[in-house]
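Shown next, in structure tokens, is the structure this report addresses.
Apart from one protein chain that is not included, each protein chain of the complex appears where it belongs.
The block that comes next holds chain A.
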Amino acid sequence: MADDRKRMFQKDLETKFTKEHGTNKMEGGDITDMRIPYYRLGVDQNPRKLEMKKVGKDIAEKRGLAGYNPMMHCGGIPLGQRALTPSFISGNDDMMVENDDLHYVNNAAMQQMWDDIRRTCIVGMDMAHETLEKRLSIEVTPETINHYLEVLNHALPGGAVVQEHMVESHPALVDDCYVKIFTGDDELADEIDDQFLIDIDKQFPAEQAEQLKSAIGNTTWQAAHIPTIVSRTTDGGQTTRWTAMQIGMSYIAAYGMCAGEAAVADLSYAAKHAGVVNMGDMLPARRARAPNEPGGVTFGNLSDIIQTSRINPDDPANVTLEVVGAGCMLYDQIWLGSYMSGGVGFTQYSTAAYTNNILDDNLYYDVEYINDKYDGAADKGIDNKVAPSMDVIKDIATESTLYGLENYEKYPVALEDHFGGSQRATVLSAAAGSAGSLATGNANAGLSAWYLCMYLHKEGHGRLGFFGFDLQDQCGATNTFSYQSDEGLPHELRGPNYPNYAMNVGHQGGYAAIAAAAHAGRGDAYALNPLIKVCFADEMLPFDFSQPRKEFGRGALREFEPSGERSLIIPAK
């Protein structure tokens, strides 16, 4: 490939690093310059920091207690001694955002993405229907199912059905709560009221719809989303508790059951345990979290939650990059950054992988390289894949890594943008790993490429990341195809709590992308769980899971409308 290839990041970095933003005087220069003047302008160069400084001062005056003050940094040395520059959202060249606005606390779209995952569970209907038919001789028909769904869409947000004189939730506070169903049974789907159906044929390309319907078969599933405000107030375990309670009540009401009869217990069991799919598994006691908390969301599940593959199936690299963005935000910023650690910092690791098109450039370079050398193996398809072998992994991972390292060497602004080794390790390995997956259609081959990239990176630059993950990155090759049960999981089944990943800050989005890339590369309709893929193919969800990076950009630009707001019950100001 010619070395004069137009890099995707060039335009973004030229704007970011050679134009003035706020009053930071960055105009002039070139993105290949190794030296620049440092103006040491501090906080006052940056509009967002100025806003935060003023608000901090106002709060301190109002409450008579010290608050946010950027001059506290390093005992009086202000932030921004170098220059504070905004970033582009990768894949969305018109979205330039302040980096502060990519912290999930400042970004309503990020909060909503996680809310929408945590408040979702999938509940099977077949056991309940069998219970009704066999134990009670109640006839279940499409009409009764439609009636039941109408009842449940009243009950799930907190409306009373078989109870009377009950306290209820105000519908305006829980208007994001609803349930729909889906099935692989075309005849049943035809009989279900459109408002209640996630229509697989409409939502997915024909080829993917066939795969999904074949996997789901004649089973029927409820995609339930409890209110954001409930989930936010409680925890991920509340999703199934809340859902099961309202499902039980709705069956009783819709089918005229006796509230105390024994079959209700069977229904409750079916609704709460037997046919329930959580988005995340429960974690062990030492990291005790309920189901549906981010540490338990496997990389395969997250790949299925993200919906880019049904919208843009012919560009598997794009599918991969959207999963990177979602994974970095959820796993690194929210899970490791907050649940596991406690606060500021992890956003900076993560945004490297979904801003300024640096990772995108590396992966699309890899796609060209693979397609040139392996006859279109990075294009969508099954018959075009190259068999995973040590030689193939070594070739693809090495070329991807060298290309990425050389970009940091040729473009000092790229190195400055990814100013920490953690960021570079993630970006380079995500590119190499995803490329390995795309070429082979095998996520563990992709994972193998990831680890070779880590070795090459460390050896080339004589540095890698930080204490917390260098160890795992250097022992990871050994458990890629491990024979040991606790380490030998297929990559789709690994997750952020997998033994060597539990502290790998900045890496988790890349890991998820490796799972997504293998299946997007093959043109699979799903990576791990067809039920989850269909459940999130639903445009009623507040967060658009087909383009998470754009949604984060909308959040940063303050254009995103979240659910679960409480203004109705807060005194007007």
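For the reader, a short list of remarks on this structure follows.
Here, contacts are C-beta pairs under 8 Å (C-beta built on N, C-alpha and C of every residue); 3 or more make two chains touch, one makes a residue touch a chain; residues count from 1.
The working rule: contacts and distances are computed from a predicted model.
Considering only "Cysteine desulfurase family protein", "Iron-sulfur cluster assembly scaffold protein", "NADH oxidase" or "Methyl-coenzyme M reductase subunit gamma", the record for the omitted chain gives "Methyl-coenzyme M reductase subunit gamma", by its UniProt protein name. Touching the chain that is not shown, out of A:Ile36, A:Ile138 or A:Ala215: A:Ile36 (per the contact rule at the top). For the options A:Gln81, A:Ser169, A:Ser268 or A:Ser341, the residue in contact with the chain missing from this view is A:Gln81.
Touch with the chain omitted from the figure is made, among A:Glu143, A:Glu406, A:Glu539 or A:Glu559, by A:Glu406. Interface note for the absent chain: among A:Thr234, A:Asn371 or A:Thr398, the touching residue is A:Thr398. Interface note: of A:Gly327, A:Gly421 or A:Gly523, the residue touching the hidden chain in the full complex is A:Gly421. One chain of the complex is left out; on chain A, the residues touching it are 33-38, 40, 74, 77, 81-82, 390, 394, 398, 402, 405-406, 408-410, 412-413, 415-416, 418-422, 424-425, 448, 451-452, 455-456, 458-467, 470, 475, 477-484, 487.
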